[in-house]
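Can you read through this structure? Questions will come right after.
Every protein chain but one is kept in place in this view of the complex.
So, chain A:
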Amino acid sequence: MQKQSIFQSKLLPYALVAPQLAIVLIFFYWPALQAVIQSFLLQDAFGLSSSFVWFDNYIELFKDPAYFEAIVRTFFFSFAIAVSSLSFALLLAVMADKPLRGSMLYRTLLIWPYAVAPPVVGVLWIFMLHPSLGVLARYLRAAGVDWNPLLDGNQAAALIILAAAWKQISYNFLFFLAGLQAIPRSVFEAAAIDGARPMRRFWTVTFPLLSPTIFFLLVVNIVYAFFDTFGIIDTMTRGGPGTSTVTLVYKVYSDGLLGGNLGSSAAQSVILMVMVIVLTGIQFRFVERKVTY
């Protein structure tokens, strides 16, 4: 059946989508275009003039060992955040899926952290783990841990991973719970009758049947760890100590706005843009294929 246009005028449909298009063009395409242009320019120290330098900014970046470190660090953070948050969320979802008294309350509470904005998450964890103010830091110290994320880069990294993973657990939990509930109960019952003990049942039935959800969440979590952790890093460590918690996104900010190197910052953001396009592409590809097992 042919779908017929119900609009009399040809202009009306365009007029109706115009506001949304304007927002997209002004706030997304225009800055993106600016970034691409900026990435080919080199500014003088006072920002008075700029010259066209072709790919010099990019070449400079790839020669810079600090940039390479940031790439490795970002991948490590992403991996650590995704794995820890996914596995913890899966554990909670499997437990929440059992028919328990008050399970609704339990589930609601587990979803709450998702509503907290990333900078607030950062502040929250700082309050708990700040070396001189933190409540938990005192216990850590009492337990003999030399806890000082303000000086120790590894501890600072652990802190970022912890806070970022914690925030993402809620989101993952929600999808895992929905995924678990989509599996017919009788499949688990059949496995129980077939003599599979709970652990084996999890690894041979639950886990494979959740694999589409796991893959989807893996991509979402990597995107999250790449881009949305900015607020957490900025409130908790500001990239420090030294550069031990500077990720690619944070480097765009610190090189550009703090360091004033707009050309390099723009080149970095163009690289990030390409990465996010690739990741989104993978995700779309995957979402189209509904069944993967």
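Assume contacts are C-beta pairs under 8 Å (C-beta built on N, C-alpha and C of every residue); 3 or more make two chains touch, one makes a residue touch a chain; residues count from 1.
The rule we apply is simple: contacts and distances are computed from a predicted model.
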- Note on the structure: Expected UniProt protein name for the omitted chain (select from "XdhC family protein", "sn-glycerol-3-phosphate import ATP-binding protein UgpC", "SDR family oxidoreductase" or "TatD DNase family protein") would be "sn-glycerol-3-phosphate import ATP-binding protein UgpC"
- Among A:151, A:190 or A:258, which one is in touch with the chain left out? A:190
- Message: Please output the residues of chain A touching the missing chain, sorted low to high.
- Response: 184, 186-187, 189-197, 200, 204-205, 208-209, 211, 291, 293
